[in-house]
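With one protein chain withheld, the remaining protein chains of the complex are depicted in position.
Our next item is subunit A:
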């Protein structure tokens, strides 16, 4: 296929792009760092500097469509050089509009201040013992069997339990959430073009959060949910219950698929890059470096979106109010202008690696990044503790160099649906 033909494919629905989105984005990149997707009448950014400019300009670029995606048509006809009033009236027509990641301006600043209050290093540290013990337990169980399906047997339950324990979700309810999430539609589904992101599991979780929060108001404990009920905004006012419910549900859900998929993505590099597994086993301090490079090359969020609320610019390019912009993280993190000609290659301790954009940047930067990193580092260490070698089932995935994988059918999430792993004790 020529670059031209490839770039004309439909990113938001084409199952073939799932396998190698990077090739598709490279084809787009050859048209420049910002290109137009005619079919959706939106822009798509593949350039690092250009994307950074958008992320760091929350005044002109709204996050209202960050879950709905850049492909989602505006629910109104944009008029004039400033559409902020039109947007305010139509906000509730965007899927996920009541989630913090879609908030703008002062409302976002207020709710984000609650996140920084509760998601502190001290609190994460306090959960480390639980995380360590649970990682050891899960890993020992599957290693004893000699093989496992990594995504459903380890990654998903692991990240669910950890955020549940942090928030203070009672152990007996955790399995319920796991089941609902596993059964629900993936975020950014390529198979549901009309409603790629569905809020059913989020609403299910929210109902429970409402109960817990009301309970913690009467019976405070030391958990994060209690702390949320006791928190106030910077101006001294108290958040109402519905705000706390939405926030707790989002905190619970935001790191499920993303963190779980990061483990599978990291395993592919650990197992398939010649010599890497042994190098990491010999020097565990290299594991965080490996994670950062995997986040850059194969982070679990491929794309987010913004909407220009007033006439503005990206670089020299005029951007009229009403323009929808896709920020293609999977492409931005491989931009050769930023990373050099070896941008598509895995390189431990790459210069300026910490500047990758797997967690976004600016006011909406992923608040869960420290947690996601800690989780994955902990469980990889646990696997190294209890095995001498990790490999993949070649009957299912083929041999190195010609591996076959099934990917999550999502234009947002990058990660494996399943990964059959084998262990040597």
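To be clear about the criterion, a contact is a pair of C-beta atoms (placed from the backbone, for glycine too) under 8 Å apart; a residue touches a chain by one contact, two chains touch by 3 or more; residues count from 1.
Note that contacts and distances are computed from a predicted model.
Matching "Putrescine transport system permease protein", "Sarcosine oxidase subunit beta", "Multifunctional fusion protein" or "2Fe-2S iron-sulfur cluster binding domain-containing protein" against the UniProt entry of the left-out chain gives the name "2Fe-2S iron-sulfur cluster binding domain-containing protein". Interface note for the absent chain: among A:204, A:233 or A:346, the touching residue is A:233. Among A:8, A:198, A:355 or A:422, only A:355 touches the chain left out of the display. The hidden chain makes contact, of the residues A:13, A:31, A:109 or A:165, with A:109. Looking at subunit A, the residues touching the absent chain are 56-59, 106, 109-110, 112-113, 115-116, 119-122, 233-235, 354-355, 359-367, 369-370.
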